[in-house]
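A single protein chain has been omitted from the complex, and every remaining protein chain is retained in its original position.
By written order: A, B and C. Residues from 1 in each chain.
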Amino acid sequence: MVKVGVVGYGVIGQRLADGVALQKDMELVGVADVSPTLAIRALKEKGMPYNFYLGMPENLHMFEELGIPVSGTLEELVQKTDIILDATSAGVGAKNKELYAKYNRKAIFQGGEKNSVADVFFHGYANYEKGLGKQFLKLTSCNTTGLIRSVDCLDREFGIEKVAITIIRRVADPGDYHRGLTNALQIDKAPSHQAVDLMTIMPHINATGILVHTPVTHGHIITVVATPKKKISKEEAIECFKKHPRIRVVRIADGFLGNASLFRYARDLGNPRGDMYEIALWEESVVNSGDDIMYAINIPQEAVTIPETIDGIRAALMMQPDRISATSETNKYLGMGKWIQK
Amino acid sequence: MVKVGVVGYGVIGQRLADGVALQKDMELVGVADVSPTLAIRALKEKGMPYNFYLGMPENLHMFEELGIPVSGTLEELVQKTDIILDATSAGVGAKNKELYAKYNRKAIFQGGEKNSVADVFFHGYANYEKGLGKQFLKLTSCNTTGLIRSVDCLDREFGIEKVAITIIRRVADPGDYHRGLTNALQIDKAPSHQAVDLMTIMPHINATGILVHTPVTHGHIITVVATPKKKISKEEAIECFKKHPRIRVVRIADGFLGNASLFRYARDLGNPRGDMYEIALWEESVVNSGDDIMYAINIPQEAVTIPETIDGIRAALMMQPDRISATSETNKYLGMGKWIQK
Amino acid sequence: MVKVGVVGYGVIGQRLADGVALQKDMELVGVADVSPTLAIRALKEKGMPYNFYLGMPENLHMFEELGIPVSGTLEELVQKTDIILDATSAGVGAKNKELYAKYNRKAIFQGGEKNSVADVFFHGYANYEKGLGKQFLKLTSCNTTGLIRSVDCLDREFGIEKVAITIIRRVADPGDYHRGLTNALQIDKAPSHQAVDLMTIMPHINATGILVHTPVTHGHIITVVATPKKKISKEEAIECFKKHPRIRVVRIADGFLGNASLFRYARDLGNPRGDMYEIALWEESVVNSGDDIMYAINIPQEAVTIPETIDGIRAALMMQPDRISATSETNKYLGMGKWIQK
Partner (left out) sequence: MVKVGVVGYGVIGQRLADGVALQKDMELVGVADVSPTLAIRALKEKGMPYNFYLGMPENLHMFEELGIPVSGTLEELVQKTDIILDATSAGVGAKNKELYAKYNRKAIFQGGEKNSVADVFFHGYANYEKGLGKQFLKLTSCNTTGLIRSVDCLDREFGIEKVAITIIRRVADPGDYHRGLTNALQIDKAPSHQAVDLMTIMPHINATGILVHTPVTHGHIITVVATPKKKISKEEAIECFKKHPRIRVVRIADGFLGNASLFRYARDLGNPRGDMYEIALWEESVVNSGDDIMYAINIPQEAVTIPETIDGIRAALMMQPDRISATSETNKYLGMGKWIQK
C-alpha cells in the first residue's frame, strides 16, 4: 500500500484526500494545513475521518480550544508518506519542496506553482510515461487538464495539428469571498497560459487561445477549434469522445443547458459535494468549420484535476508501467466512465 | 410503518424523498413525476433507489427508450400510501388534490399552493397541534418556515409582539435556467407575503416586511427586527437560538461570511447535495435597537422545509401527540442539532 | 430632407431616434409606441424633444392622465414619413409591415424579425449596394453587425475564407427584469445564428460558431478565428482594424480590462446613456494560430446597430450611391472614428 499525504486542505486538497481514500491500492496517511479553517471545522464535525497534521505549530492552541485532534506536525506527516500531494496556495509549494527533498520524498504540485518546481509537467492521459519514477511532478491546471483530455482523445485517433481555444472562465469557486467579479467580463492578454501549457505537454500541436473571465462559479466552458491531419466528421468526433472514461457527452436537448445544469445533476447523483471528475462535452456543440472540428466542453474546476493527480502518484511511484493500465486503475476506484453505454 | 409517496420529483420533491427515507418509522413507497427530467435521469444513473410512478401515462415510451423502470401510475402510488407529499409546480397540487380525495388519502402541499388547498397552514414548531389528524396540510414557504423557527424560538421564551422583516431573496436555485436576474435588485410590493403568512400561523404577532430579490442562488438572508414584551439582551437572544435544534448559530469570525460560506461548509460536511436543513443565524448580527432585538438568518431554500414537512406527516397521521415529541423524532433521523455543544 | 419615423421606443428605438436626430440630412418626424413605458415617461420629463405617435389608440387615456402630448396615431406617423425604422418586439414588425406597405413607405426592420420580412438582409459596410432602392431592409442583429464589421475589414484588405467564432453573450440589458441568468453559463445549439447570418451577408466566407450566454449586461465579447487567403501577421491585422471608423482598438494595458471598462469609459466620455456605436477590439488579444488570425471584440449591444441602420436609410432612399460615401456621412454625424490618430 502506497502511503500518501495531502498538504493544504482547501478546495483542491480536500478533494485530493477524498480521491486518494477511494483508491484501494493507496493509504491516505493524513492531511495538513496551518489554521482551523472552515474545511478543518467540517472535518472535525464529520468525526475526523482523516488524521490532521499541523503545518504551523504555533497555532496548536487554536486547535486545542476547538477540540480538533492534531496527529503531528507537517514534518512528521512527510516522514510517514511515500508521496505528498501539495495543494497549498501558489508559491507555498515551492517552499514546502525543501521539506519533501530533505526526507527524499516524492511530491506532486498543483497548477498554481511554476513549472520549474517540478521535474516534469504532467497529464495522466497525454504524457504518463514522462512521469515514471520522477521525484517531483506538476499537474496541469484545471482548464488545461480538461482541455488536454479532449484534444488528446482526438489526437490519438485522428492526429491534431493545431488548436485555437476560447476559455470562458468561471471567476471564483462557490463560497469564495476573496475574489469575484460583478457584472463584468474580463479579458486576459493572449495567448492564454492554457494554450501555452498544452504545447508544453503536447509539443507536436500548435496552440493559441483567448481567455475571458465571467462572473459565475460552476465550471469553465472552453470552445476548441481543432485542425486535424485530415477532416474529421462531426459524427466521428462525437463517437471518439463518447468512448473516453473522463469525458461525459451530454445533450442540451436532455436538459444540460450549461455549467449549472451539470452541477445540479452531480448534486442529484449524490456525488460528494456535487463534484464531477469528468468534463462534459455538448453533443450539439460539435460542428465542422471547413476541415476543422469545433466543440465546447465544461471544466468542473474544483475536482477535474483529481484523477490526473492520482495518475501522477501511479507514475511517480511506478505503480503501473503505462497510461492505459494506470488511468484504468484510477478510473475504476473513482467510478469514472460508468455512464458510457455499451 | 407509515407509507409515504412523493409527487413531483424536482428540487423539493427529491429532498422530501431523501428526508422521508431517513425516517426509521416511515416507508417511502415511491416518487412520481411526468417526464424524464434530469432528476429522473440521475435517479436512473444511481440505480433507482426509489420506485418511480408515472403521472402522465402517455409519456411511458420516453421512459422505455431510456430504460427507466416505471413501477406504476400516479394513481397506483396514491392507493399504496397513507399520505402524499405533493411537491409539484404551483397550481398542480390543487388539481392533484382531487385524486388524493378520491382515495381518501392525506396530503401535504408545499408553499406554492394557495392556502385554501388545505385544512391547515402548518409549521412543525409553531402550530404542530393544529395539524393533528387533518387530511390536508399546507407547509409554509421556505422563507416563512425559517423565519418562523427563529421568531417562535424567541416568542416561546420571551414573548414577541411585533416583527419587521427585510428579506434579501435569492432569485433562483443552482441549475435554474427558467428564471434569473442579472445585475439587478428587484423590490416587491410591501408587505411581503412571508410577513402575512407569519401572522396566519402566529396570529398574536403583528408582522410586516419588505422583500428584495438579489441575483444569487445560495440562500436567502432575512433581517428581523423583533419587538419583545420586555427587552431581551443580545446575549439572552443568542443563548436562546443556540439551543434550537434547527438553528445553527455561526460566526463571521470563524469564516461564515455569508450564504455562500454556508453552502460550501455543507458541501464539505458531506451533506447530500451540499444541503442544509437548518437555518443559520449570525452571532455578530444580533444587536439591540432600543428594546427591540435585531438579527440576521440564512434560509437554505432548497432543503429548509423538509423537516417541517416531515413534522406534518407526524401531525396528519397523529404519530406523535405534540410538537416536542414530533420534532424530536424528525430531528433525530435527520441528524439535526448535532452541532449544539452541550 | 429625408423624413424618418421610429416605431417602437424601447432600448433600440430610443437610440435610433437619437441617431437619426443627429443626421443633418434627415428629419425625425416622430416616434411611436403603445403604452406609457418608462422610456416614454423619460421623454416627457425631458420636455418631449420628439413628437410622440400612439400605436394603440385605446390607450390614449393613459397618456392624457399623465399629461403626455400625443401628436397622432401610428398610421398618421407612417403617412408623414419617407421611411420607418421599426424597432418593435420580435414578430410585431412583420405585422406593422402591412401598414407600411399600405402607404407604400419604406421600412427597416431590426434583427429580431425573420429574414423573410425584408427584400434584403443588410449591413452598411458589407453589402450596402444590395440595399439601394429596396423597399424593405432587415438589419443584422447586434452581434452579427459588429462581427461583420471586423471580418469585412480584414476581408477587403486580405481576403478571408473561413471564420469560427465564439460568442460570449451578455444575457440582458441594464434595467432588464424580464430576462436574466443567475450564476450560470448557457450554451446554444451550434452553429450560432450569427455565423449563419454572416454567411448570408458574405456568401464567399464559410462560418460557424458557438454561443454561450453569460450573466452580464455590458456588452458581448466575440472571439474570431479567421482563416485568410494567405497569412496575415498580427501587426498587419491590428493596423487594418485601427483604420476602421467603427472599430476602436483598445489596450488592456491602458485599463480596458473588459466590457465593463468600455461602458465606464463611454459614460465618462459623456456619450448619451454611456452608449458606444463602435465595437472595441483588444490589441493584446490578436494572435496568430498558424496562418489563421485570432482576435476578440466587444459588441455594445444597445447601440451597435444604429450606424448600420442609418446606412440602411441612405441605401433604401438612394441618398448615396456606394458604401464609402454613405458610411462616411453616417459616421460624420455620429462622430465615429474621431479617436483614430492620424
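In the analysis below, contacts are C-beta pairs under 8 Å (C-beta built on N, C-alpha and C of every residue); 3 or more make two chains touch, one makes a residue touch a chain.
The shown structure was predicted, so the numbers you read here are calculated from the model rather than taken from an experiment.
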item: Which displayed chains the hidden chain touches across the whole complex; value: A, B, C
item: Sole residue of B:L66, B:V287 or B:I340 that reaches the chain not shown, by the stated touch rule; value: B:V287
item: Given C:G91, C:G159 or C:G255, the one touching the chain that is not displayed; value: C:G255
item: Interface with the unshown chain - residue positions in chain B; value: 161-162, 164, 166, 168, 170, 183-191, 206-210, 212-219, 221, 223, 225, 227, 252, 257-260, 282, 284-290, 292, 294-296
item: Chain A, residues in touch with the chain not shown (by the definition above); value: 171-172, 174-177, 179-184, 186, 215-217
item: Absent chain, residues of chain C that touch it; value: 14, 37-39, 41-43, 45-46, 173-177, 182-183, 218, 254-258, 260-261, 263-265, 267-270, 272-274, 338-339
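FYI, only the chains that are shown with their structure count from here on.
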item: Most distant chain from chain A by Cα centroid; value: C
item: Superposing rotation of chain B relative to chain C, computed on C-alpha atoms, to nearest 5°; value: 180
item: Interface numbering overlap (same over half, different under half) for chain A and chain B; value: same
item: Computed distance of Cα centres, chain C from chain A, in Å; value: 42
item: Centroid distance [mean C-alpha coordinates] between chain C and chain B, Å; value: 47
item: Centre-to-centre distance between chain B and chain A (centres being mean Cα positions), rounded to whole Å; value: 35
item: Chain B: positions in contact with at least two other chains; value: 174-177, 182-183
